[in-house]
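With one protein chain withheld, the remaining protein chains of the complex are depicted in position.
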Amino acid sequence: MLPETPTIETQVQVMFFDTDCAGVVHNIAYLRFIETARTELGEQLGLGLADMSRTQLFPVVVRIEINYKRPAVLGDRLVVEGRLETVERSRFWCAFRVVRPSDGALIVESRQMLALVQMPQGKPQRVPAHWMECFAHLRS
Amino acid sequence: MLPETPTIETQVQVMFFDTDCAGVVHNIAYLRFIETARTELGEQLGLGLADMSRTQLFPVVVRIEINYKRPAVLGDRLVVEGRLETVERSRFWCAFRVVRPSDGALIVESRQMLALVQMPQGKPQRVPAHWMECFAHLRS
Amino acid sequence: MLPETPTIETQVQVMFFDTDCAGVVHNIAYLRFIETARTELGEQLGLGLADMSRTQLFPVVVRIEINYKRPAVLGDRLVVEGRLETVERSRFWCAFRVVRPSDGALIVESRQMLALVQMPQGKPQRVPAHWMECFAHLRS
Partner (left out) sequence: MLPETPTIETQVQVMFFDTDCAGVVHNIAYLRFIETARTELGEQLGLGLADMSRTQLFPVVVRIEINYKRPAVLGDRLVVEGRLETVERSRFWCAFRVVRPSDGALIVESRQMLALVQMPQGKPQRVPAHWMECFAHLRS
């Protein structure tokens, strides 16, 4: 059974390779942090990595919006909070916040629109029928 | 003297490390392609990498919007077209299109909002006064 | 007090951005996995990320040797085992194995030589005197 609103929290510590010579986390690194969270969120939706290898049904990112609010630095322990935000017939949005618990700072927020694509044909699919029921409160 | 509308084109060939096991370019890789183009666009604005090391005045990405339109694959030769889109008092937008000349496909489009920050204090600066004159046609 | 032989284990699940279009984990991705383990190993040696920001004494990778033994794929849960291997007067070696517990496969093994560098001057330092005592059994 699907959770009412799929929600996830992942943790990451900022490594050297996440930072750049301005002394802060590079803007691209946050998208890796978020992708890890999105992957775990996907598992709640029946779109886990093991499922995908088998079904060849892949969630594909169609649009990303990302706002950089505060810099994070080497060694920071960050939390990525993710949730399923809205569901449409053939796509869905996930929302993410990267926060730093040590001072409560909001570092980054992002919304990402995804579609389901059947590989290897690359054919877009509707979202599963039972999502529309389970997530009636998330339909836009 | 600044160009009327700063515009850039850079080229990149898709490498293995740009792709993922779905057989296409990974969504994060495009942000590297675009950053390289943005860097060259910055040079037209007096924000070249050598300038930055000296002035410690850095363009900082505040928001990214990116739409993934078509997949690109290993070996594709892509062109990133970038231009300064709009200028405001304390921030500016750049717009990018990643295209594949071999078939004319539009692969990715992105808009990125930047601010100028004086390091190491991290203090936001207004855009240079002469930008407002040179780019009067780009003021929003 | 330092552990007799500093040893670490970290875990990582293979994400899309770790793989390439040959369907396997890309050779560069393993170096990220290992850097995360090396960072945690460094904390046992008084070279934690928070320490570094304060002391500006950085472990710098001088040489990497890495053997790719078996491919890993999307979704694999891998363990990186790391340990301090040998200590010399002005440098030290760490050894790593990336294994896949589900089938016991050895995926990658790597040895990395590091030196300690005082930033921002970039001046190499001897390893701390107490290391030579604590790790007498690791001196080469």
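Chains: A, B and C, in written order; residue numbering restarts at 1 for each.
We adopt the following convention: a contact is a pair of C-beta atoms (placed from the backbone, for glycine too) under 8 Å apart; a residue touches a chain by one contact, two chains touch by 3 or more.
Every value quoted in this text rests on a predicted model; they were computed, and no experiment measured them.
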In the full complex, which of A:L74, A:V99 or A:L138 touches the chain missing from this view?
-> A:L74
Since one chain has been left out of the picture, which residues of chain C touch it in the full complex?
-> 22-23, 27-28, 31-32, 35, 58, 60-68, 71, 119-120, 122
Residues in chain B touching the chain absent from view = 13-17, 32, 35-36, 39, 48-50, 52-53, 73-75
Footprint left on chain A by the chain that the document does not show = 16-17, 19-24, 26, 28, 73-74
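We take it that only the chains that are shown with their structure count from here on.
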Sort the other chains by how far their Cα centres are from that of chain A and give me the top one.
-> C
Between the Cα centroids of chain A and chain C the separation in whole angstrom comes to 28
For chain A and chain B, let me know how many angstrom lie between their CA-based centres, rounded off.
-> 24
Using the average of all C-alpha atoms in each chain as its centre, how far is it in Å between chain B and chain C?
-> 34
If you look at chain C, which of its residues touch at least two other chains?
-> 16-17, 73-74
